[in-house]
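Note that this complex is displayed minus one protein chain, with the remaining chains in position.
Going in written order, the chains are labelled A, B and C, and every chain counts its residues from 1.
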Amino acid sequence: MPIGLQAEPSAGVAGKKRWAMVIDLRRCIGCMACVAACKAEYDVPLGVWRTIVKVKDTGQYPNTKRHFLPRLCNHCDNPPCVRNCPTEATYKHEEGYVLQRYERCIACRTCMAACPYNARHVLPNSRTRVKIGGVVDKCTFCEHRVSNNLVPACVQTCLGRSRIFGDLNDPNSEVHKLVGGMPTVTLKSEKGTKPQVYYIKPAQQIVNQIYSPPESYAAKSDAEAFYRHNKGRQFFGGVL
Amino acid sequence: MFEYMNFHIAPWGWELSVYFFLIGTAGMAYALATAPVMFGGRFEALRPLQLPGLVLAFVIVLICGPLLIHDLGQPMRFLYPILYFHWTSPLSWGSLFLLMFAACVVLFWWFDRAGNTAPLKPLAIIGSLLGLSMPLYTGNDLMVQTTREVWATPWIPVLFVVLSVTSGAAALAVIGMIRKTDDADASKILHAVMLSGVATTLFLFLGLLLSFLYGSEEMQLGWHILNDQFAMQVWLLTLVVGILAPLALLVRPDIGRRPQILAVAGIASLIGAYAFREVILVAGQLPQLYY
Amino acid sequence: MNKHFPVSRRGFLKLGGSTAAIAGSLGATRLHAMEQDQGGKDFSPVTGKERQAVPYTCMVCNIEDGGIAYIEDGRIVKLEGNPDHPGNRGKLCAKGNSGFLHVYDPDRIMTPLLRTGKRGESKWKRISYDEATTILASKLREVIDRSIKENDPAIRNEIVFKWGRNRTGGAVHRFMHAMGSNAMVNHTNICESSKKVGLEPSWGPDIESCDWTNTKYALVFGANVLETAYFHNPNAQRLVDGVVGNKAKLVYFDPRMGNTAALADEWFAPYPGTDGAIALAIAQVIMNEKLYDDAFIRTWTNVTPEQLIEHLKPYTPEFAEKESGVPAKDIRRIAREFATTKPATTFSYRGPAKHVYGSYQEAAIHMLNVITGNVEKKGGYCLPRGMNFNQPSPKPPAAKVPSALGAPPQYPLASHAVSTHMPYQIMKGEEKVAVYMTYYDNPVYTYPSSHVWDALLKDEKLIPFYCSFSPYMSETAELADLIIPDTTYLERNDPESMPSDLRPWLGIRQQVIKPLGGTQEWRDTIIQTMHKVDPDGSLGMKQYFAFKNGEEWVRAQFDGIPGLKEDGGYDYLKKHGVWPKYGSVDPVTAKIVDKNGEEVQPEFGLHMKELSAADMDGATIADNGAIKKGGKTIGVRINGKNMAGFGTPSGKIELWKASYVKYGFNPLPVYKRLASRDKKPDELVLTTFKVNVHTQSRTASLKYLAELYHKNPAWINPKTAAARGIKDGDLIRVTSSVGYMVTRAHVTEGIHPDVVAISTACGHSAYGRLAQLKQKEKVAEWALGGDPDIDHNVWWDDKGVHPNSIIKLAVDPIGGSQGWYDTVITVTKAQAGDKYGDVKSSLEVSIKDYEETLRFAYTGDIHKANHKEVQIDWDHLPEPHVGAGH
Partner (left out) sequence: MTLEMKKAETAKMIEENRAQAGIFTLLGRTLEYEADEAFLELLRTTLREPLAEAGVELPDDLLHGPSAEVLEHLAVEFTGLFVAPGAISPYASVFETGAMAQEPSSRVNHWYTEAGFEFRRMLSGEFPDHVGTMLGFVAALYSAEADCLERGDDVAAEETKVRRERFLLEEVGGWVPGWCRIAASVAGHPFYERMLDLTGRVLWEELSMIAPPRRLRELSDLNARRPARLESSPEFRKASGL
């Protein structure tokens, strides 16, 4: 067992659950329903995201292409964020979720620094409905829904049925069949995180493109506005 | 739809680089200040710097505590890392060590004032070890982030320790000059420490440069970002001011041991030590900012 | 060893080993994994408590998806798709997911407001619903009284009702007909009317319903199915199923690269307004190469293949290439693929239709399905399926005098009217308005040359009284004299049906929560108003509104639906949201399956359904086989069988349209080169587009959507930009004949070099603080009464610039569509003094545009010049008369 985790990696361990998501990129149409559903589900404030769909255009007219890459916490089987947390506020659940105990979090942001996926954020104090703020938050794989036998909200609303969720250890589950039967990739698996969000199947070059900094003015000016807005706020790391 | 609709902040900002710098300085200042008690002999020359060293360490601890607490999103929970101690987190250890280090500083000063010399030596040893662990753990804080390649190298704690060694000596040198407690032997010690520290830093800088240039894509991107947005911090403040200038000043012992020169070199190396940490902190975070 | 089964254990193991390897390919078993449920229940992430679920029908856009609202402590906290709904199969789009934010928005209008200052000055006095309906009723009564006194029923048409979105199940018509007015102005000609007019005379209904899931080849023209278009959510789901699941090929035509282009196997960017040329060339190849379905054409259409071959002669792929820029060899290849891959279908939407002569383009695309025999086939191009619901009896008779307002007689074929002409008709004194009412309508933002509407509504002589039913302070509602706020769509009652699936459904919109703060739904307002217009019933109007409230009205409507009552009637719908329940959605395949996991198949071949004896009772059969009853065609006799046929006079698909030729239009689909095709080399064509996270005007105030998309720089090709010295992000001036706007350039490889595209989603000057980013400007005034999230966390600082007021009015003389994509512009770097967001447009030029576009109508002088090929008696075209065709 990797040290510092509260639960052992459960992928492939018989008798244990291992929730996982498969994202079929052929089916993602960039409709952003998942983003809106997630924001509504958790009253996620503006400026932070539990899930998002990255968009990138490549090629030259008329051979232009557009690519989507939905992103969320990978609920790693070997999560680097968990080991580093000084208060065990973030922990690994038996069934594979990586979760956050808000009542313990001190928002030191070590977990954010540890996460190679930018899957974590500090919740602002100004929120609409839910009175949790000033702590680190992240995607929970909709633990409260999944434990009630529902799929996560983003999966529920996914128009293209691009997001598929289930127990990877159950040989009859759709995710198990897809991971076993389709060419899939995980993001930054070379970091040793054992991510549990599987993608069918982007070309490596597309993945790289999507990670690149914004190039268009439209995106860059948004980035500038974002960092301008955050400047001088607590937790702002001083970029731009 | 445009290509980006979401953005991230870099989690750690100036508060952390200031803290890393200050606490490292404090740790080594303590070690040097208590060296006469610990080793005696020729370190006795540092005796006049004992009180200034302790005060410096104490002041820094007083600054760092609130700074760290302010940096938290939940400042009222600053004791949680100790209450909910997580042994694999350098931060938990760091919080514990920081508290113990602060205690050593206060106790040492207390017993020394009270004339009770018996506990001084153990306090000097423990406190110096804890002081040393300050830069070590701040370095570990970065090193254990295995997914950030710029940070995930054992060089980082070593570098931070070396930087602290220089900074501690430099700070004492500056104080010594201001308080005119200059003493040839003390200067000799400080000079030796600083010279070896800065020289090592140069090698570490070059090593880091190489690993940036020859490293993974992320390392190279980090280097690119540094040169793009932080060129002044890298080349001017870290290399020229922080390393080359003190090296030039210190390289000839006869000149380098002059208190003024020592102090100027000290100030320069302090600037460098801060800039170097900031550079590392930034370079480690930004390559993945748009990931 | 067992003597009966002499196989060793070794043998078993060997068998096991080999079967393990092929277990996957042995086929399905009845055992399925216990997968997680897709939805239908919801729990609070904070408390873990289960939330109360109430089904409803969405109305953020026009697709009317089924949803479930989740309620916590009496407040709506979340929306989700209704898993029993065959249309959207349990899923909502980004807009649908965000719709609940409308309800508690403090910028919502919660009480009737009476204007006190000048129009548009934003001075209001709040009044009660009672006072408000009294005022409205007295204004209505004045007109009715005048009509009675002068014994002129035409005066009643001065009561005008305009809507942008009318999902009332006929309530608006009931209201207006009860008062004797026919002056109902819709919005369809800014939407898709030429598509409807291309289709209706051809085969009856105004839209196709493609069986995307089962198709093998989809040819899509200017319909960004995966982002917007009609049936965005249901169609997008099915298109993905077809393309990914069924390995269908998707070929897409659009001058701009949207998300549909991203999924398409092939994307072509034709010159705007040339889709028809491409479709005709494809048809030409299919006909010439004998790839057509001979039997289907001869049996089911009113033309012969020979006729078509002759007609299509000029439309060679080379000709289409010259017009559209799409290579002839690709057109040929696509034609062959389309004709030989079965089943196949086309889909088209605003791209081809929103041009002058858009109806021809739509008819040309429709024809492709007919000549290849893909109509009403599984995986093909099907008739839409919906359910009818009537207004409860007694029903008011239709008003006597037709109104020409927004439906000018010069457009007899435009069965969905020409609402863009309304302000000009009034300004020119052709039509009179006494009471003007609007419902879900924001023309000051959404119409071409929108400044004209602003001018119209500000003129108290032209519009003496204006009552808006908007719950939001839109650009248009701001100009009202009286606002009687409706509720949001989650607090009202309506019956719904939309052909979003091949299985027809009936849905309910119900009050998920009681209307917030004692507001009342529009139906209640109408009931109250009518009781005041006709308090003693002496005008004979009150009887049609003898409902206690809106809910009772809708219940009465549902009671009249055959078959529903047996299943539980209105209460069934209140509980389940949609009827009937065909089965449940299989979580893996998304097919609607029965208890045994078998797909519940939709019915195909509706046109071949045989008529019953009861249907045939009293029917006569015409020479062409049309079966007529009560003056209407109810079917067609083919090979001795009485079949349902298509909704045309002959019961067959009428590729040759008698109605067109009557007014001098070509009865067969043709391509007409547009003025925008002949632009000067330095000019460009301006097109607009919707995005997947916004509707036309109502969603800019929803924070989740605004965060995703909040600014609309002009898309421009890098080559085009470079030729003008424009770099990505530069401030540019976009100038049309109407005026100019100053915006920014979005230099992108995703657009045709001759085209500039600007989204209509952004650039509000009203609609609450978020749409205008007001909370960033006037903190003191807007800080209080704001969502802390909106007040503090809005990070973007650009709300976009709206393009509509520089877009020229130009309508299709056939279908009446606004030619949204026909405006010729020049683009330059901004001039000194230009500020981002500057917009200037001229009323005079717009009035000239109106006169100009009338010249294209069948009564105008350009019409004949453009239709020299039509052989009719040009001197004796029918006289225009009001109400013809509408």
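FYI, a residue touches a chain if its C-beta (ideal position, glycine included) is under 8 Å from a C-beta of that chain, and two chains touch if they have at least 3 such contacts.
Here the structure is a predicted model, which is why all the values come from computation and not from measurement.
J.: Missing chain touches which shown chains?
T.: A, C
J.: Pick from A:58, A:128 or A:186: which residue touches the chain that isn't shown?
T.: The one listed residue touching the chain not shown is A:128.
J.: Tell me which of C:129, C:230 or C:315 is the one touching the absent chain.
T.: With C:129, C:230 or C:315 as choices, the missing chain is touched by C:129.
J.: Tell me which of C:520, C:557 or C:633 is the one touching the absent chain.
T.: C:520
J.: Identify the residue among A:27, A:50, A:71 or A:93 that touches the chain left out of the display.
T.: Looking across A:27, A:50, A:71 or A:93, the contact with the absent chain belongs to A:93.
J.: From the list C:111, C:246 or C:737, pick the residue that touches the absent chain.
T.: In the complete complex, the chain left out is touched by residue C:111.
J.: For the chain that got dropped from the picture, name the residues of subunit C it touches.
T.: Touch set of subunit C with respect to the missing chain: 45-48, 73-75, 104-113, 116-117, 122-129, 472-473, 485, 516-520, 768-769, 774, 780-792.
J.: State which residues belonging to subunit A touch the missing partner chain.
T.: 93, 97, 99-104, 124-134, 140, 143-144
Everything that follows uses one rule, which is that only the chains that are shown with their structure count from here on.
J.: Taking each chain's centre as the mean position of its Cα atoms, how many Å separate subunit A from subunit C?
T.: 35
J.: Roughly how far is subunit B from subunit C, going centre to centre by Cα mean, in whole Å?
T.: Each chain reduced to its C-alpha mean, subunit B and subunit C end up 65 Å apart.
J.: Using the touch rule from the top of the page, what residues of subunit A touch 2 or more other chains?
T.: 30, 32, 57, 216, 218, 222, 226, 230
J.: Two or more other chains in contact with one residue: find those residues in subunit B.
T.: 1-2, 5, in rising order.
J.: Could you pull out which subunit C residues touch subunit A in their complex?
T.: That would be residues 24, 31-39, 41-46, 48, 50, 77-81, 90-98, 100, 226-227, 233, 236-237, 240-241, 244, 257, 259, 261-263, 267-269, 587-588, 590, 692-693, 703-705, 707-708, 711, 713, 717-719, 728-729, 744-753, 787-798 of subunit C.
J.: Using the touch rule from the top, collect the residues of subunit B that touch subunit A in their complex.
T.: The contact residues of subunit B facing subunit A are 1-14, 71-74, 77-78, 80-81, 83-84, 86-92, 94-95, 141, 144-148, 282, 284-286, 288-291.
J.: Enumerate the contact residues on subunit B facing subunit C in the complex.
T.: 1-2, 5
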